[in-house]
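Note that one protein chain is taken out, while the other chains of the complex remain in position.
Now for subunit A:
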Amino acid sequence: MPKATSDAKLLIQSLGKAYAATPTNLKIIDLYVVFAVATALIQVVYMGIVGSFPFNSFLSGVLSCIGTAVLAVCLRIQVNKDNKEFKDLPPERAFADFVLCNLVLHLVIMNFLG
């Protein structure tokens, strides 16, 4: 048991150390993702307590958050300079794609909100 806790401690420490080296713009995106996921979780918990009616509103709320998070992660992948796969994709293009997808996502959400 102590081994496991020390393991976990070591893990968290090294993770934190490694994460500190991340560029600021990626950190901002991470924060955004964490915020979106947290919002989604709050909605799920709320749904568990209060009930899922009206279901489409709940779904639009949760999917809005999840969609935002996923798109932000995609953006993070694309603008990450360490990422070899997306070397020839300029960050401007990535951001334009991101905005476009978000636009579609939220227009649909607005339609679905009820």
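In this text, a residue touches a chain if its C-beta (ideal position, glycine included) is under 8 Å from a C-beta of that chain, and two chains touch if they have at least 3 such contacts; residues count from 1.
We take it that contacts and distances are computed from a predicted model.
**Student:** Tell me the UniProt name of the left-out chain, picking from "dolichyl-diphosphooligosaccharide--protein glycotransferase", "Serine/threonine-protein phosphatase", "Histone acetyltransferase ESA1" or "Dynein regulatory complex subunit 7-like".
**Tutor:** Hidden chain, UniProt protein name: "dolichyl-diphosphooligosaccharide--protein glycotransferase".
**Student:** Spell out the interface residues on subunit A facing the chain that's missing from view.
**Tutor:** Per the touch rule, subunit A residues meeting the hidden chain are 7-8, 10-11, 14-15, 18-19, 55-56, 59, 63, 66-67, 70-71, 73-75, 77-78, 83, 85-86, 89, 94, 97-98, 100-101, 104-105, 108-109, 111-112.
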